[in-house]
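Excluded from the complex is one protein chain; the other protein chains are retained at their positions.
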Amino acid sequence: MDWITIFSTTIKSAVGVETVLYALAAIGINIHFGYTGLLNFGQAAFMAVAGYGLAVTVTVMGLPFWVGIVIGLVAAAILALLMGIPTLHLRADYLAIVTIAVAEIIRLVFRSVAFKDIFGGSDGQRGFSGGFQALNPFPEGDYGFNLGPIPIFFPHWQLWVMVVGWLLIALCCFIVFLLMKSPWGRVLKAIREDEDAVRSLGKNVFSYKMQSLVLGGVIGCLGGFVYGLAYGSVQPDVFGTETTFFLYTMVILGGAARVFGPVIGAMLFWVLLVLLNGTLSEAVAAGVITFIDTSQAGALRYVFVGLGLILLLVFRPQGIFGDKREIAIDAR
Amino acid sequence: MHAETTGATAAIDRRAAAEAVFKDMARDPGVPKPDPILVVDDVVRRFGGLTAVDVKHVEVQRGSITALIGPNGAGKTTFFNQLTGFDTADSGTWTFNGKPMNGVPAHKVARRGMVRTFQLTKALSRLTVLENMRLGAQHQKGENFWRALIPGAWRRQEAEITERAEELLARFKLDAKRGDFAGSLSGGQRKLLEMARALMVQPELVMLDEPMAGVNPALTQSLLGHVKDLREQGMTVLFVEHDMDMVRDISDWVIVMAQGTVIAEGPPSTIMSDERVIDAYLGAHHDAPLSESELEAQLQDAEAALEAEIEEETQK
Partner (left out) sequence: MRRAVIAFTAFLGGLVFLLVGPAHADPADCQGLKGTLTFQGQPVNGARIAVSTEGGQPVETVTSNAQGAWDVQVEDPGRYRVTLDPASLPQNTEIRGGNNVRTPTVYEGNCSSVLFALQAKGAAGQQQGDEAGGSSSFWTQAAQLTFEGLNLGLIIALAALGLSLIYGTTGLTNFAHGELVTLGAILAYAFNVGFGLHLIPAAVCAVILAGILGYGQDRFFWGQLRRRGTGTVAMMIISIGVALFLRYMYLILFSPQTESYAQYTAQPGIEIGPISAAPKNLVAMGIELLVLVIVGIALLRTRTGKAARAVADNPALAASSGINVDGVIRIIWTVGAAIAALAGIMLGLSQNLKYTMGQDILLLIFAGVTLGGLGTAFGALVGSLVVGLFIQVSTLWVPPELKSVGALAVLIIVLLVRPQGILGRRERIG
């Protein structure tokens, strides 16, 4: 078995573009779910409108890259408002179902034949990352170092996405840190506990929930940009409900309502997933494991994701960073 | 802010003042008061075919402690919900300090100085006691999204709020718990915290929904003291209660509700001997006070009725 490759891809995945984009979206989920208690199961839709906003602006309308970013951000904010108006006065379980429905509607519209000219149907759009790569300060080549025998190198275009992505993560974490220490964050956390009590203290709960939804959605949409720019394409089915479920797994893994929880969660998630995938498929290829084939090995890691999520919530619901005291109090 | 302006005149014995006001007042439902803070007219709330609340006219005297009593299902909590904007009335108007309040959302009701607590205490479990208190303060600069990002913009106000919160916590003997999660408090302490938190809003009218429910007897005296204290500080109190002993002890005036309507008003010392009230509680006409054996029979009837109700509920 090729352990060098397995370790190389695993270590790279800890900081790679997948981790970056999922960490950004998970920071958004953390604001919704961890701090405000909003069960937004439509986070993938925020990533989708951002990615598609950028893609359509550049490829279909032929406008420059930065206009696409602005349009994507505006689209995410508008989506948050549209999603929030019918859902934010609903109970938590209704909210979960309606946000999934909204996300599915958006995915289905993006992959529809009727709008193929704009969104590209189920194949999506591609060829819009040129403007971003033109700003790349790194000359062409591979960057990295050898960790003993293990090579850890990234091509220049990927490195550029990663640098920008990690700067965004740092910025978002700093904003979350400032906000959650402030009276504004206090209101959000209070809404998570009991919104009627907050209302009786003269706070406009709907407005705060909406602010939370917009903020988390806009931060989440940055993940959509990173996806589009890193892969140079967007496809509708990338932004399915399972993506949102993985985000929840990451937030809970890292610890909900912790500033760095979602980032650590995303890193751990991808490290484990890539390690598992590498080991399993290498083992199958080397004939060590014979009862499954390669494609089944690919599915097996998602079996482990599901199992991991169950075990995590049953045995360590506070995640890696969580405070055991908080969980003991409230059996939500 | 109103509490503070009136606080200067706290030297007057407010209980005596309130007693003087109510001394010769008529006992009819909806009797006018000399200085009403809350005036309610024709509030109706229906759930399907059931009329839960149908209050023609009721006034609450400023600076008094008014009790709202009535048998289970009389619509007291629903009435509270209408007044505080937590539920929408089908029709009716009510004014607070002369300003119309119908259709005003719950958070604006609180901002205008009418603050309520809940029957099932709503402590914010995973916030500390001190954070619970701070949340009650109004006009916080740091509650605006943009200013929240600049700690310097709200830090000074936060210090003032904290100081006020600490004072209240000391008064309610919760200062030792300031750093604990509210969820770790006992039932009675939560009630205290909820009341203290409501005072952070600096209300004129405090509406308490069963403040004594589920509180252990050792704490009830302390809670009663705090409720009386609210009047001494110039606030008006309207509270829902079941326990007649407490009503008698602390209230200046009692309003009785049954089947959604106000059926009687009167001073606490005599209200329970009012025939309309006895009827409402016991559901039948009684010319004479009950004898021991009649009481026993009454109790058994009530228990049988309750069991039948549960049975029916499960058979549905």
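A few comments on the model shown:
The chains carry the letters A and B, assigned in the order they are written, with residues numbered from 1 in each.
The rule we apply is simple: a contact is a pair of C-beta atoms (placed from the backbone, for glycine too) under 8 Å apart; a residue touches a chain by one contact, two chains touch by 3 or more.
Please read all numbers here as calculations on a predicted model, not as lab measurements.
The missing chain, though absent from the display, is touched by one residue of A:V109, A:L272 or A:I289; that residue is A:V109.
Check A:T5, A:N146, A:S207 or A:T294 against the missing chain and you find that the one touching it is A:T294. Where chain A meets the missing chain, the touching residues are 39, 85-87, 89-94, 96-98, 100-102, 104-105, 108-109, 111-115, 122-123, 196, 233, 237, 242, 245, 248-249, 252, 292, 294-296, 298-300, 302-303, 305-310, 313-314, 317, 330-332.
To be clear about the criterion, only the chains that are shown with their structure count from here on.
Chain A and chain B have Cα centroids separated by 46 Å. Touching chain B in their complex are the following residues of chain A: 175, 178-179, 181-187, 189-190, 192-194, 196-205, 211, 215, 325-326, 329-330. Chain B meets chain A in the complex at residues 84, 86, 105-108, 110-111, 115-118, 122-127, 131-132, 134-136, 138, 140-145, 148-149, 151, 154, 158, 181, 183-184, 194, 197-198, 200-201.
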